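To start, I am sharing the structure in question, which I have written as C-alpha cells.
Here the complex is missing one protein chain, while the rest keep their positions.
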Amino acid sequence: MSPEATDEDVAAVVARVEGVGGRANVSKGLERTVIGLVGDITSFHHLNLRTLRGVADVHRISDPFKLVNRQHHPERSTVWVGRPGRQVPVGPGTFTLVAGPCAVETAAQTLEAARMARSAGATLLRGGAFKPRTSPYAFAGLGVPALRILADVGEATGLPVVTEVVDVRDVDVVAEHADMLQVGTRHMSDVGLLQAVGDAGLPVLLERGATATVEEWLMAAEHVAQRGNLDIVLCEGGIRTFESATRRTLDLSAVPVVQACSHLPVVVDPSHAVGRKELVVPLSRAAVAVGADGLVVDVHPDPETALCDGPQALVDTELRELAQAVRRFPPLVGRVPATPTRRDP
Amino acid sequence: MSPEATDEDVAAVVARVEGVGGRANVSKGLERTVIGLVGDITSFHHLNLRTLRGVADVHRISDPFKLVNRQHHPERSTVWVGRPGRQVPVGPGTFTLVAGPCAVETAAQTLEAARMARSAGATLLRGGAFKPRTSPYAFAGLGVPALRILADVGEATGLPVVTEVVDVRDVDVVAEHADMLQVGTRHMSDVGLLQAVGDAGLPVLLERGATATVEEWLMAAEHVAQRGNLDIVLCEGGIRTFESATRRTLDLSAVPVVQACSHLPVVVDPSHAVGRKELVVPLSRAAVAVGADGLVVDVHPDPETALCDGPQALVDTELRELAQAVRRFPPLVGRVPATPTRRDP
Amino acid sequence: MSPEATDEDVAAVVARVEGVGGRANVSKGLERTVIGLVGDITSFHHLNLRTLRGVADVHRISDPFKLVNRQHHPERSTVWVGRPGRQVPVGPGTFTLVAGPCAVETAAQTLEAARMARSAGATLLRGGAFKPRTSPYAFAGLGVPALRILADVGEATGLPVVTEVVDVRDVDVVAEHADMLQVGTRHMSDVGLLQAVGDAGLPVLLERGATATVEEWLMAAEHVAQRGNLDIVLCEGGIRTFESATRRTLDLSAVPVVQACSHLPVVVDPSHAVGRKELVVPLSRAAVAVGADGLVVDVHPDPETALCDGPQALVDTELRELAQAVRRFPPLVGRVPATPTRRDP
Partner (left out) sequence: MSPEATDEDVAAVVARVEGVGGRANVSKGLERTVIGLVGDITSFHHLNLRTLRGVADVHRISDPFKLVNRQHHPERSTVWVGRPGRQVPVGPGTFTLVAGPCAVETAAQTLEAARMARSAGATLLRGGAFKPRTSPYAFAGLGVPALRILADVGEATGLPVVTEVVDVRDVDVVAEHADMLQVGTRHMSDVGLLQAVGDAGLPVLLERGATATVEEWLMAAEHVAQRGNLDIVLCEGGIRTFESATRRTLDLSAVPVVQACSHLPVVVDPSHAVGRKELVVPLSRAAVAVGADGLVVDVHPDPETALCDGPQALVDTELRELAQAVRRFPPLVGRVPATPTRRDP
C-alpha cells in the first residue's frame, strides 16, 4: 500500500481478496502496510487490485504457470518423437541433435541435407516447408509439396520429421506429414496456434520469442499444456538486444533457468540465433556444456545457392566439427546420444 | 570484401550480380575492395552473397519496402474509416482520437465507455472482443457476442468501430461487424494474418510489435499492401527494453521517423505502452506534439471492476484532461480534430 | 520462501532480521510462506537473505533512494543556476531552454552559437570542453582553453554556463569556470565523480546513463545528494535499445515517472538521444508537452564543419521552429519561460 493509504483502503483490499475465497495477511510497517495474499492464484486473476485506492504496487510471488512447473513434477520430462516402435527421446540423460535444411527446396537437396545431418549424429530431421519472412519479396517456402518431400526423406533416412507450422489453418496438413510440430519465434505468443498444436496430438517444439522473457515462454507452453498436451520441447533461439554482431543474442543462461523451474526439456538453436556459420559450432559446444537436452542446427549441401539463411548453414569442416562436438561433449555432462528406441506401451 | 579477397572472389560476386540482371561497381581501396550493387532490389533477394568466398559483409542501402515508401509517394496518405457518407479521416492535417474499453464486457459497459470516449472527442470506437493474453487463466474476451455489442454501440453512438483480430480464422466474422481491423503487437509479424486482413477490404490499424524495428514494422505493412490494400494506419505502442517502470517504452521518435520514410498515417497508443493511467495523459500530449496523426486510448466507466487492463483506463479527471489536450494541442501543430465527413465518390 | 522451506528456515530469516533491529511478519500460505520485513531499509542492506536456506526470492517494496524521494518532500524542487542576483530557475512552473554547441571549437563559433541559443529563448549556455568519445581518433575537446572561452562567452551574453566534467581530476578547474556541472551519460554510475561534483558547491545536471533504469538514475542522484548537494537537475537523454533508426531511444515516459517519485527537476536532451536534427524539433515539442522542466539542445552556426555531432545541431529553419515551440507550448502545460531572476537571500 502507498504510505498515504488509510485503514479503509486496507480493509477494501482485504474484502476483495476474501470475496474470491482468498486470505489476506496484513503487515503494518513504519511507512507502509504490506498485504500478503494466500490462496489459489488462478482465482486472483480478476482482482484488479492495482486500481484500488491506496494500492502502490502488486508483486506476484508464485509462478503463474502450473502444468509445466517443476514444483509439482520434480522429475524432468522426456518427450518422445516419432512413430511407436521407433521413437527418439528428448530429455535428461540423452542429447538429441536435430538438423536439416532451413528451407526445403528440392527433394534432392533435402535428401542430401538429411544424409549430412544423419552423418553428423542427428536423429531428428528439421526442415522448413512454410517460412515466415520479414519481406514479402523473400522466398516463403514451397508449402505442402515441401511437406511431402520431408515425409519421403524422413522415411528414406529413418529420421522422424520436425517442421514449423506458421498458420493455424495449416496445422492439420502439417500434422499429417510430420512427427513433431514446431512453433517458431514469431508465433510463440499466438494463442490460437498454440491451442491448435496442443490439440493436434503430436509433440511440439516451442521456440522462445525473440522478445519473450523465460516466464512468458513458459506461459506459452502452458497454453499448449492446457489442451492436454505435455509433450513440449522448449527451444532457446536468442533474444533481441542492442548488440548487432549477431542476429539475436543467444541466451544460454535460459537453459539452466528453465530446467530449474520447469520439467520440460529444453534445446538450443544456435543457427538462427547468430546467423553466421563460423559461430554455430562454438555455440553448439557451449549449448551441450551448459546442459541443453539437444541442439537444432541448419545444414545445407550447397549454402551458396540456398534460398534461405545460407550463411548459417553448416557444411564440410564445420559439419565435421559439429559431429565431433556432439560425440565428445555430452558424456562430460552425463548424457548419451539420443537414439531411436522401441518402447513398450 | 575481406582484405584477403582475391580478384577471382571479386569476379565471382560480379558474375552473380550480373546473372540476375544487376550491375556491380567495383571500388578498389588500400585495404579492401567495395562492390556497389545497382538494379532492382527485389531481384537481389536470393543472391546469397554472404556465403561467397571473400565477402566480408553485405550492407543494404535502399529501403526494402516499396509500396508504403514515401519516396515514390511523397504526399502523406489519409485513411478513411467508416461507411460511405460518414467516414473519419486519419492522416495529415487532422487529429483522430480512437477510444474505448480495452475489453468489451457487457453492452452497458461498452455503451457507457463509448459515450465517455465521444465526450472526450473520440470519433472512432475501439474495443476488444478477442484478447490475446499471456496467461491461459486470464480473461480472453467475449468473442463474437462482443462483436455484436460493438456493432450495436457503434450504431447507437455514430462511432465507426475498430477491433482487433487475433486469429486468421476470425477475419471474416470480425470484418462483418467492424469498420477497421486492428492487428495487435503480438501479431505484427504473422504473415498469414497480415495477408488475410489485407484481403478483407477494410482499413487496417497495424500496431508495432514490441520487438520490431521501424523497418520491420513497415515490412509488415508492405505485406498488407501487397494484397492491394493501402488503407493502413500504423500504431506505435511501445517497444520492449530493460526499463521496467513502464510496461513497454513508448518510442515517440518513431512517429517522425516513420513519417519521413513512409506515406502512411501513424498514431500512438500510450495506454498499452505504459499500463498506468497517470502516465497516459502526459504521453498523449506528447504524442500530439510530436506530430502523431491520432491517439488510441483506453477508457472504462469503472476501472476497478475491469476484466482487462483496468489500471490504464481513463475515467473522471484524467479523461477530462485528455479531452482538453486533444482540443488544445492539435492546432499548435497545424491540425484540426478529425470529424465524420461525407466524401464524394 | 520456497515451498520446501522448513520452520527452521523461516526462524533463521526472522532471527537475522531481528538481529539488525527489524521486524519480520510471517504469512503462511498454502504453498509458500511469505515474510514481510519492517524497519529502516538502510539497516537491511547487509542482510544477504538470498543466501539463506529456503529463501526463494527477495522483493524490495520501498524505494531505495531517500534524499531525492518525493515521499518526504512532496513539493517539487526548483534548482537555481548562475551567480547570486542573476539566477535562472529550473523547476515546476517554468520552462528552461539550455542550448549551445556540442563542442567548443573557437571563441567565434561559441559566441555565435550562444547568440543563436539566446535568440531561440535559451537562458542557459551549454557547451563541451571535454568530450568523451568512443574512438581515440575522434576530437576530444579543447579542454581548459574551452572552459575559458565558455566563461567569456557566458559573460558576454549574460548566460550562465553548463559544461560537462568527464574526469574527477578536472572538477575543480571546471567548477572555476562554470555555473553548473554536467555529469554525462557515460559517467552516471561513476561514484567518485558523483561525489566530487556533489562536493563542488555548484548545481549538477545529471544525465541518465544509456543503460540505466529510472531507479538507478535516482540512486546516482542520491550519491550526489549524500554530499549535501540537492541542487540536482536530472536529464533524460535516451536509453539503448534494439532500434537503430535513432542513436538511442528517447524515453519520454521517464519524465512523469521521475516527477511522481522524486522532487528533483527533470529536463530532456533530444539532440544526443536521436542524433538527427530533423527529429530534434518534434521531440522538443513532445518534451514540453509531456511536462519536462526544460530542454537541452545542440546549436551550431555551421553544422557542416562541426567537429562533433554536426548532424544533430540546429541552425536556420529548425532553430526558428524550436524558438516557436518553446514560446507556444509551455503555457499550455502551465509554465512560463524561465528568466534570470534576482532572488532575495
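In order of appearance the chains are A, B and C, and numbering begins at 1 in each one.
The rule we apply is simple: a contact is a pair of C-beta atoms (placed from the backbone, for glycine too) under 8 Å apart; a residue touches a chain by one contact, two chains touch by 3 or more.
Keep in mind that this is a model prediction, so the values were computed, not measured.
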Chains in view touching the one left out: A, B, C
Of C:2, C:157, C:189 or C:324, the one touching the omitted chain in the full complex: C:189
Touch with the omitted chain, as defined above, among C:48, C:106 or C:339: C:48
Residue among C:133, C:148 or C:320 touching the omitted chain: C:133
Full-complex contact with the absent chain, from C:219, C:232 or C:338: C:219
Hidden partner chain, residues of chain C it touches: 42, 45-46, 48, 50-52, 64, 132-140, 166-169, 186-187, 189-192, 209-211, 216, 219, 222-223, 226, 240, 303-307, 310-311
Hidden partner interface residues of chain B, rising order: 3, 23, 25, 27-32, 34, 36, 38-40, 57, 59, 61-62, 71, 240-242, 244
For chain A, the residues touching the chain missing from this view: 211, 213-215, 239, 241-246, 249-257, 260, 273-274, 278-279, 282-283, 285-291, 328-329, 332-333
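Just so it is clear, only the chains that are shown with their structure count from here on.
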Averaged-CA centre spacing for the pair chain C and chain B, given as whole angstrom: 32
Distance between the centres, which are taken as Cα means, of chain B and chain A, whole angstrom: 28
Approximate Å spacing (C-alpha centroids) for the pair chain A, chain C: 40
Shared interface positions of chain B, touching two or more other chains: 211
